[in-house]
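Every protein chain except one is present and positioned as in the full complex.
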Amino acid sequence: MKSFAKTSFKSAAHCVSPNRRRVGALLLLPLIFAVLFFAVYPAAYLVLTSISKSTMGKPFISWVGLNNFVSALQSDFAWSLMRTALFAIPTSLVQLTVGIAIAVLLNAKMRFRTLWRTLLLLPLMSPPVMVGVAWKVMLHPTGGFVSRTLCQFAWLHTPSSFLGEMPWAILSIAAADTWQWTPFIVILVYAALQTVPAELEEAARIDGAGYLKILFAVQLPWLAPALIAIYLLKLILSFKTFDLVYVLTSGGPGVETSLSSYKIWKTLFQDFNLGMASAQTLLLCLIVTLITLPVTWWHRRIQRTASL
Amino acid sequence: MNSESVDKESLENVFTRRVFLANTTKSALLLTLTGQLLLSKKALAGAYAGQSLNLVLIQPHKISGEVLRKNFAELTGAKLNVTIVPYDAIEAQATLDVQSGANQFDVVEYWYASIGSLVENNVLQDVTDLIIKDEATIKTSDYIRSIYDPYTLYRGKRWGLPYDGDTHVLFYNTTLLDKHGVKAPTTWDEYLIAAKKITEAEKQNGVYGAIIMGAAIPVIIGSTFANRLAGFGGEFLKPDGTPNLESDAAFKAAKALLDVAPYALPTPVETAFEQAVPSFLNGKGAFIECWTDLGVYAQDAQKSKVIGQWDVVQLPVEKKGDQPRASLNAGFGLGLSTATKNKELAWEFVKWATGYQTALELLTTSNSGIDPTRLTTLNAEEYKRFAPKVQKAANAALSGALAWPTIPESPKMMRSLSEKLNRMLADRQSPELAIRQINSDWVQILQG
Partner (left out) sequence: MSSRDVALASAYESAASEKRRKWWQIRWAETVSPLVRAALMIVILSVVLLPIIYLLALSLKTPDQVLEGLFLPTKPTLRNWVNIFQNIPLALYIGNSAVAAISGSLITLVITIPAVYALSRIKIGRLLSGLVLGSYIAPPMVPLIPLFFLAKWSGLIHTLPGLIICYGLLNIPVALWLLTGFIERIPEEIEEAATIDGASVFRTLGQIVVPLMLPGIVSTGLICVILNYNEFLFAFFFTGNATRTLPIGIALFQGERLVDFGQMAVASLIGVLPIYLTAIFAQKWLVRGLTTGAGR
């Protein structure tokens, strides 16, 4: 780690005087205020409403202890947590793999690299609403060209509903999500590839190692900590997927694609059950933390071995 | 924005003063007379000039909002601000507005089935006394009987006035039916046979016998199911308020829905009116159960390729000779928000917007999305001329209609119904299983 290396060269000026600390606190003041508004207050509100019976117009009607949590776990929400985990973990992995592949491709000497890079950014910049609508029309059984083209090539016999049947519905959401976020991973991995010491790559190449060998023997091992960090980030983002579900499938067919974020939204804005929605949100945060914990631990372990 | 046919014919009837007055939107003077009778002297005298009124309206009624805004400003000088929201978000928006204290809306358009829920969430105001006071202007006996109570009555009190009276009728493509020697069906069995025949003959051309709206939204798949439930003589709830879905009628209705799905435009589970209506207008389907204003779109040269090639008939029933029975699918009223700060002006507006003259004008405006709620508008000459086929079908449909539940749990129950029926179609589950699941879910919801 960078800061790890720096501390061994500290000069006297690094010792923080009390005066500096006071100024430092002043600099942090805006952040402290902001945190109060967007983190502390909402978190307190969340916890309090989750143990109460609340609607938006009448918060804190009564205190119900853990009833909301129990109800949530007994309802479809528990399934949605599993669905969300089963969606987030594999899709992030696939996106990481594809991202690495494309980044490696981009990394090799090629012309118009800036052009490719620019075009690759576009899906990332698109509003999820726009992405959802484009995919929705494309995948429609009669109006979308995907179904029609597949029928023409006789891979499908009748126009098929991608968004209305499982497993295609969740796969379609995964496809749209991959389309939008893989460029993000490509950019990050590409940048990480630049940090691999050139001497190592040169040495390996001179000795006759081919691309694949260099990739697997030199580049990937070197980048392991960074790659895990990237995976972690995408994993957290995947758990929050909402826009695509809202536009593409509205959680259907039935509730098969109702990911947790979407379910919480429904509890809040269709049933107006604030207490339940808060409980559901806390459960989601809990699951995300539980799942990302092993990954974080693995990341720290790899980093430690790397800097020995 | 009147349709062409009305303009041509109004010349013939220039001697009929009532027609002349109510029919044109071209003259400001005449405009002033339209609806004038519905407003109080105070309003007409300009007492509300310069004041603002906020109305929240659903997306499909956007054009009606523009007509209302223009006319109301001309008549009273008050400014009407119309907020448009998606049709499946109207309850949430209105409730959120009140519950969060934002208090932006004065008048709220509501789906009638959500009336119980809105009242319990303290969104709508009790207007029973106001209706009694202004009976002379409102003429409650003019409202179509089967509509008036479901749209306005909850717990013995009135909470709004009907604005848009929706029901489904069965449209069919006459060219396709003639081509295959099929007659307009009167029973659901005949309907299935006809749809199957046409699909098998035409599907390689991308044309199908039936267009089924099965998307998991209450007013979409709920309506499709309700049409059949009505035809088989069923009801959603028993008189004592308990679920009535474990009935023969409900099973048959679900089965009828499942049976026709294979012969419907791909695929019902994804089809809402965004796909269904254009498909019919492009001649891609022979049958569609849809709201009566489809008849207006079907004659619109810019939107329709089936002008003059369609007709409309009552929804099928169980067996020959049964009385056709409409289902009140969708349907909206206008109510006063509990958060309004200008109750007087808001009530003036609601009275005016739901009154005969305004209703008639909206009815005969293309794309307004408004359908009749009053006997007088339903049977008005102008409406008959504007949409003759539709008027006939709508007229016959509205007696003995099947109303959806209006209890507070109704929106939640309807969402459950939509989800499970959509699932039934997607997975080709057994209808009995689906109905049983819905029924037990309803029992749970009602127990709270």
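Per-chain numbering from 1; labels A and B assigned in written order.
Keep in mind that, in the parts below, a residue touches a chain if its C-beta (ideal position, glycine included) is under 8 Å from a C-beta of that chain, and two chains touch if they have at least 3 such contacts.
What you see is a predicted model, and the numbers here were worked out from it, not measured in a lab.
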| item | value |
| --- | --- |
| Of A:Leu73, A:Ala204 or A:Val295, the one touching the omitted chain in the full complex | A:Ala204 |
| Hidden partner chain, touching residue among A:Met56, A:Ala72 or A:Val255 | A:Met56 |
| Residue among A:Arg21, A:Lys58 or A:Arg300 that touches the chain left out of view | A:Arg21 |
| Option from A:Ile51, A:Val64, A:Ala88 or A:Val131 whose C-beta touches the chain left out | A:Val131 |
| Residue, one of A:Thr97, A:Thr118 or A:Thr158, that touches the chain absent here | A:Thr118 |
| Contact footprint on chain A, counting only the chain that is left out | 1-3, 6, 11, 13-14, 16, 20-21, 23-25, 27-28, 30-32, 34-35, 37-39, 41-43, 45-46, 56, 102, 105-106, 108-110, 114, 116-123, 125-131, 133-135, 137-138, 140, 142-145, 147-149, 179, 183-184, 187-192, 194-195, 200, 203-204, 207-211, 213, 217-218, 221-222, 224, 226, 229-230, 233, 236, 239-240, 242-243, 247, 260-261, 264-265, 268, 274, 277, 281, 284-285, 288-289, 292, 305-308 |
| Interface with the undisplayed chain - residues on chain B | 58-60, 62, 81-89, 96, 100-102, 104, 273-275, 277-279, 281-282, 284, 293, 297, 303, 305, 367, 369 |
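Simple rule for what comes next: only the chains that are shown with their structure count from here on.
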| item | value |
| --- | --- |
| Averaged-CA centre spacing for the pair chain B and chain A, given as whole angstrom | 42 |
| Touching residues on chain A, where the partner in the complex is chain B | 55-58, 140-143, 147, 158-161, 163-166, 250-256, 269-272 |
| Of all residues in chain B, those that touch chain A in their complex | 89, 92, 95-96, 98-100, 121-122, 206, 215-217, 265-267, 269-270, 275, 279, 284, 411-412, 415, 419-420, 422-423, 425-427 |
